[in-house]
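After the structure tokens below, expect a handful of questions from me.
Note that one protein chain is taken out, while the other chains of the complex remain in position.
So, chain A:
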Amino acid sequence: MLDVHSHRQEIQKMTDVDLIDLKMSARNVQVHYGDTHAIKDVDIDIEAKCVTAFIGPSGCGKSTFLRCLNRMNDTIDICRVTGDILLDDENIYDKRVDPVQLRAKVGMVFQKPNPFPKSIYDNIAYGPRIHGLARNKAELDDIVEKSLRRGAIWNEVKDRLHAPGTGLSGGQQQRLCIARAIATQPEVLLMDEPCSALDPIATAQVEELIDELRQEYSVVIVTHSMQQAARVSQKTAFFHLGNLVEFGETSKIFTNPEDPRTESYITGRIG
């Protein structure tokens, strides 16, 4: 394990701010897909109660890196991850960590809405059930309602909780998936291009939701839309060819980027 104390000090030095509430931090992360070096030497800090956006051209590794944060890459045989990723000062790639437990704390929402082909209720209740979060039906009902409310979809589905989740519209499905991720009471919520399959109205709803979620969770969102990153995030990281080129306050990245590559990307010259 790293020396946590010195690690924190180092971060403080690096970021040159007072130590704010740090949720996750990555150091020296390398990802290899077989012979391809997909992520090169990425260091990043993710704050609590903050939306962090990952932007960059297609294939730059932002989704790959996102999937490292809850070890979803473990499901890919040829994928190797090295380096340290800490969640509350615990290395999630430690041998003792069971990825199942980790994923309960670090929830994920995917690019394509992927509700289970079950009822809306069962979609939400599945996570709490397998993690034993409810002792009885009443508690479970309560969790389902709260999650759907937080997912900003309660009013639309409260009368048809037992209708199939796959029967909802795309935007509703995605909010259902967000509610499903919230239901397991995660600490960090990872979103992999959550709006890329949605129309502008549904996108606006989901963005609003992300902004609300910031009150309680630390949200990491991968997006192709720079406008979206600018709208919803406080921090932005720009990835290019597997490198983390620039990371900082969103306002600074979009108005006064330090790296020429960032500038050419946000002005539309590369990517």
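We adopt the following convention: a residue touches a chain if its C-beta (ideal position, glycine included) is under 8 Å from a C-beta of that chain, and two chains touch if they have at least 3 such contacts; residues count from 1.
As a working rule, contacts and distances are computed from a predicted model.
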Taking the list "Phosphate transport system permease protein PstA", "3-isopropylmalate dehydratase large subunit", "nitrile hydratase" or "NADH-quinone oxidoreductase subunit H", the UniProt entry for the undisplayed chain gives the protein name "Phosphate transport system permease protein PstA"
Touch assignment to the omitted chain, from A:24, A:42, A:55 or A:108, lands on A:108
Of A:33, A:93, A:116 or A:254, the residue touching the omitted chain is A:116
Residue positions on chain A contacting the omitted chain are 70, 72, 75, 77, 100-104, 107-110, 112, 114-118, 126-127, 130-131, 164, 166, 177, 180-181, 183-184
